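Starting off with a structure, shown below.
Note that one protein chain of the assembly has been removed; the remaining protein chains are unaltered in position.
Note that the chains are named A and B in the order they appear, and that numbering of residues resets to 1 at the start of each chain.
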């Protein structure tokens, strides 16, 4: 049992630090309150979405509908929550509950989550189109204020990341119920045997995913000020990549909330990094893929070094 | 234990359980009271697991009754089970695993009492265990995991542990640790607890049990105090007559050329049965896995493989669960009969049928799913898979786990016959009795070979000496 293997979190931290150092080297002006805010602003909703995806991956499922769901939450936020706050809140609550219900149904009927969420991505996308057939809506004022607040010492994005990581770490890694939830991913049978209702636990995990998905949609609207039905579709793949970059694994309940937040920030930074390199727009998508591969390669090398030591 | 109220903790009255047409348990009457240590023995498929599941509330009886002292559920009655297959969450730490089955641990600071409770339980049962309550379970060896599982089984977990069901608890433990457990079971029963102890190791059953219940075909065929049984009588009651085991080994046969030599110094010659022994988890299984992987390829599969592997951990290493018995047997010999890349379907059916009779797989049709077989019979399928291949070297990783006495004797005979025909066997076993069947034995200690024994030098004392020496010194 080596140090690195025990502390899975070190590798994501190092990846982010290296990428950050490279960014600062290429663009020293980014090393400021304002620069950091610019670099990481959009990372907050992605971090929340990554946490949502992590909840699902924690119980050995995968959510292919997350991007569509975040888009829907964004649409609701930009329309109902803005125009009729009570109704908007109720709708968002209903969305969270429907996620919990989804988790219960997936478990009770032993359905493959990958397919059910695939189907749900059509459903969420359809409802979003229904609410906002064309881009529009407006962010509620308080949300806009919250997302653009300028706290002392550190920019909002960084403060938000620390808060998200701390809250989810306490919830998932430290608390008793979080331990049991991870246990579902590790060995659901033994959790059931100990007298837990796995269906309720799964519903809870999905409900938490729904909660963080809704928060991601709200944060996104707070930054973007308006919404459309496709606003967050790429979050599905980004959130999966973020969980993995953060040291999580697809099976066995091995996840790290702190790592997930860091993974989301690494991905966001990777996108900004490209524009600093003045790459032809043809290659920007490809370079994003390349950076993903690069970071994971580094992780593999560190891991191998770790297991040799 | 006359001081204790001898009220039954659990009593079964004519309890039966059917799975479709299969009568897994066919009317059993049994009661377990405080201070009892019931040794439960029987063949594979005799109904032991089903009985255990009725007692711990995992299954409801199809007919008859199962009643608990408190009138409530098995959980309320303080019934705890430690299962044969490992059932911990590998991604959690030892203390977190206790939390799973201990809902009374609440509050923001539940970790400290959890660590203390599991630590204390481990200390009581396995003094000097060296297991860190903060270690993640998947970093522990299989023996350590079994120890943790047993410790969780005995831990009070907020109420009182009254009856602990131990299903093959020593299958992955070496003799020293198994003895610690047996001692604890005796202490636990003496202080008013009760244990149902299931083991294929009859010596252990005789050592701890106050009463022995023999199951056969879903029925209790004998139930008597332990003093009234002899080993032979017990084996007879189970329906098997053991052959004399202690026949001469190491008869000084001449072996052929050396076919295996590893960096560690593990060697084997043609036609030789080489045993690997020592305390469980001291690198034997890893050495065999390395040997297998180095002698076979993940990229090519020739018509004549060099080595085959018989797994002991069936779920992890052996069984292909979606397939029939036939396909499970033939998977290793597919290239041998194939023409232009196509499977020789008649050939594989012939081989499967042949091995079904030779090794005695209890099924009416080899097209049945492998999971329709009991654990022991699944193990026979894995033996058939390996022996059906023509590979000159057979690697066996503790393959007798959960296999009944009769089958063991059959397999021993088969191994000896195959060895006489020039096959080489490398055989890791946690049971000394099995290792004594070998021509040569390597004893492992701390992932290194600490002794090489041949012929008449292969005795339990010598093996134990080589396994323990260092630990006594340190």
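The criterion applied here is as follows: contacts are C-beta pairs under 8 Å (C-beta built on N, C-alpha and C of every residue); 3 or more make two chains touch, one makes a residue touch a chain.
Criterion: contacts and distances are computed from a predicted model.
One subunit of the complex is not drawn; among "NADH-quinone oxidoreductase subunit H", "Cytochrome c-type biogenesis protein CcmF", "Cation acetate symporter" or "Autoinducer 2 import system permease protein LsrC", its UniProt record names it "Autoinducer 2 import system permease protein LsrC". Of the listed positions B:60, B:322, B:367 or B:457, the one in contact with the omitted chain in the full complex is B:322. Only one of the listed residues, A:85, A:136 or A:289, touches the absent chain: A:289. Contact with the chain that does not appear here is found for just one residue of A:148, A:197, A:275 or A:297, A:297. In the full complex, chain A makes contact with the omitted chain through residues 62, 64, 109-112, 114-116, 118-130, 133, 237, 240-241, 244, 249-251, 280, 282-290, 292-293, 296-297, 300.
Taking the whole complex into account, chain B touches the unshown chain at residues 292-293, 296-301, 305, 308-309, 311, 316-323, 327, 331-332, 334-335, 338, 341-343, 345, 385, 389.
In this text, only the chains that are shown with their structure count from here on.
Rounded to a whole number, the gap between the C-alpha centres of chain A and chain B is 43 angstrom. For chain B in complex with chain A, the residues that touch the partner chain are 58, 75, 81, 87-92, 96-97, 99-101, 103, 105-106, 108, 110-111, 135-136, 139.
Of all residues in chain A, those touching chain B in their complex are 1, 6, 174-176, 179-180, 182-183, 185-187, 189-191, 193-196, 252-254.
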